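Pasting in a structure now, in structure tokens, and then I'll have a few things to ask.
Heads up, one of the protein chains got dropped from this complex, but the rest are sitting where they should.
And now, chain A:
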Amino acid sequence: METKLSRRKFLKLSGIAAFSPFVRLGDSLRLSEKAPEPVDYGVERRVPLRCRMCAQQCPAIGVVKGGRLIKMEANPHLPYAGICGRSRSAPAAVYNPDRLKYPLLRVGKRGEGKFKRISWEEALDRIAAVLKKYREKGEPERVVYLPRFTSAAGLDKPFWHLYGTPNVLSYADTCHSAGHDWGLGVYFGHPTTPGAFWMDYPHARFGVIAMRNPGGGLCVYQFGTLFAEGRRNGVRLVAVDVRFPNEAVEGAGRKWLPIRPGTDTAFHLALAHEIVKKKGYDEEFLRRETNACMLIDPETLEPYEPEITEKVDPKTGKKKKHVRYQVWDEARKRAVFKDAARRPALRGEFRLGGRRLITAFEAICRALEEYTPEWAEKITTIPAEEIRRVAEELIRHKPRTFVDTGWYSERYANVLRQFHALGLVNTLLGVWEKKGGIGGIPKVKLHGPLPKVPKPKALQITKYYQQKFYPFLVPKAGRRFVFEALRTGKPYEPRVLFAMGQNFIGGSAGSPEIIKLLDKVELIVCMTPFMDESCLYADIILPDTLFPERDEVLHFKFKQSMPTVAMHMKAVEPPFEARPGSWVILELARRVLKPEEFEKYFGDFARGGWELAWRKQLQGLAEKHPGLSLERLKKEGVWYGRQSYRIKRKTWTGEIEIFSLILLDRWKKLKAQGHPHADHAHPLPLWMPPFWWQEAKGRLREDEFILCTGFSPLNSFTGGQTRDNPLLLEIWNQIGVDRVWIHPEKARRLGISDGDLVEVFPAHNPGLKARARVWVTPLVHPEVLFTYYGVAPGIFPQLKRYLAFLPEHGVNINHFSKFHFAPLEGGHATQDVIIKVRRA
């Protein structure tokens, strides 16, 4: 019988079948199949290591099966253990086919991206020959070493110092140095990195998140688990951000206040204004812990007849200034030294021998008078009543509250002022060193793995700029001044760049200008596991290992509330010819140093390896820190001590300086020099606008934006381990990590619809273009284009040739930004340029 079942007939029949009781579906099924063995069976080793998918080194465990890293786990021996999604994607980075496999030598022009394979012997000999030349010429300082994600930690700095160059420079000037470090540091008398403070999220009742998104820029062991615990405990949060930071403030009891980019200073000043006006400050704290009562001259701001002594620290041999100052004793109605006062006046104006004197706090209050919430609303676009509400919450919950001290500051020119204002709010509330407030991070100091190396004599490039124009520059954190030295020839032109993991082009504001300056450099070496912008301009590329493929020095610089020491051991073999930096440094030391130098400093390590180095690092520490032994570290991977809230103070008064004498001193000197940006160092609260504000006179045109970035919890920087990761790309595609966010009203006026491809370019250089997909969303401030940091090829589409899992479109603000420096502190102020958009 031949019957053809037409589609129509089939549907009819199946329609009947669906209603028919005679067609059985699987509803009365009983299977109960035995589960297969979990993948954890047959695991050979669980190796303690520290994750390096971002730079924060959360203690983790590498799970090895069949000689392969199959997954990552959090180290379970810590009270605040945890690793994030980037870390968990590490196996996808380790076995990524895009990894650099062999040493490469440039054959085309710089930037062309043409290389040929060479042997390690040849690569090392070529590098060593150039290094030797500069050492023999007596100019070792012309060699610059740029470490990040370094696989030679503990060996590289001693080697370069021994070689003779002081120019070992980090990338912190493109991150938190020194707007954050000195803006907050002046309260404590020394530059305070983000590793100086921890927010006590678990005990806080209310927090303002302004310069960090603890969920987006997630560093789990450093603060992520603390933040999560706080959220589980029901802390109320307000985020001041240019975009809705869903990672931090989605949910009940949380709020987003959109802010105009680069105007946070005004918001913080208005908070301080309200706190003073409502007398919401902690009087007791200000009297006892700060120099708020210091009597000063209202005109010159100089302290009234202080006693200044200089002591030499017997340990370091450094001179330390000490200032004993006078206050108005309300009990005796006269000026006395603070330590002799019974009841020092906090506010007021006093007459003394024909002189008018006020307290430092009085001066601050007067300076704050003009910074009303209404004033701030005009600048920040945050409604005045919202600012008042935040101030009220802060006052009500103090000291179990804080304005988060933040992290990545170097976005705008005025960040020194911004963090100074942020520090003022926290000081007024008296939340420093309080439970539920802000604590200081304790550390255990370990020995170096090598014998102590003498410091090189030559002038560090950054020190020159610190002395000349940027008094708040932190010298070890100023890699962009290497290129400034190339531009100006001062103090001297660097000739060799050795980048150990630093992507100095893709990660620095003004990439195109930096590239032009590279012509003067004789040799550029890039050591990294993946291609990046900088590699395109390298003469020699060395294939680095990824972190599970090497042993490493013990690490103790964690940003946790408790001192921590963590082990790092090799879990799996490196692929192809990838080698760790520690091996490269040792080989260079062998080739470049004199044999007796090598023997003296590297001999023991060359013979005894990391085992010996670890023992040296821990020598004599177990007595002071019970349980801190190599055996424990090898077994459990970590050691931790007691939680602490104490913040280190090095101020001249020995107190928290709400009126900073360092600022006063620098400000006076800069004024005397006639420095155009002297007021960035003003010791009193002061609003300073960002560069873009000055350029646009506070008003952006319709097609003008500020391109802002924020971290995604699934990307870190411009390193290939996260931005060229097949597993992360899969998830990026689901949440649109490479998109550029644009406000619906702005989009409508520009004729841009959701999902469009647009051209993004800087107003000052329209020739620089990058393409991006847009997301039209009300989750972003109208004057802002928002994108996650470092995910995209930007103006270097040729990178796609080497990085198959890099998103096709997207922008990198550093490519667009100018080669400028933030006043006085030298940060890269990367977002502080005007950006335009048009349909592609």
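Assume contacts are C-beta pairs under 8 Å (C-beta built on N, C-alpha and C of every residue); 3 or more make two chains touch, one makes a residue touch a chain; residues count from 1.
By our rule, contacts and distances are computed from a predicted model.
Student: Refer to UniProt and select, among "cytochrome-c oxidase", "Branched-chain amino acid ABC transporter permease", "Heme exporter protein C" or "4Fe-4S dicluster domain-containing protein", the name of the complex member that is left out.
Tutor: "4Fe-4S dicluster domain-containing protein"
Student: Identify the residue among A:Tyr134, A:Trp256 or A:Trp432 that touches the chain left out of the display.
Tutor: Checking each option in A:Tyr134, A:Trp256 or A:Trp432, the one touching the absent chain turns out to be A:Trp256.
Student: Of A:Arg236, A:Lys520, A:Lys634 or A:Arg649, which sits in contact with the chain we cannot see?
Tutor: Missing-chain contact among the listed residues: A:Arg236.
Student: Quick one: which of A:Cys54, A:Ala92 or A:Leu806 touches the chain that's been left out?
Tutor: Missing-chain contact among the listed residues: A:Ala92.
Student: Tell me which of A:Leu100, A:Leu729 or A:Val811 is the one touching the absent chain.
Tutor: Result: among the candidates, A:Leu729 touches the missing chain.
Student: Considering the whole complex rather than only what is displayed, give the residues of chain A touching the chain that is not shown.
Tutor: Output for chain A: 18-21, 25-27, 29, 31-33, 35-41, 65-66, 68, 70-71, 73-74, 82-89, 91-92, 95-97, 215, 218, 220, 224-225, 227-228, 231-236, 244, 246-248, 250-253, 256-258, 713-714, 726-731, 733-736, 743-745, 777-779, 782.
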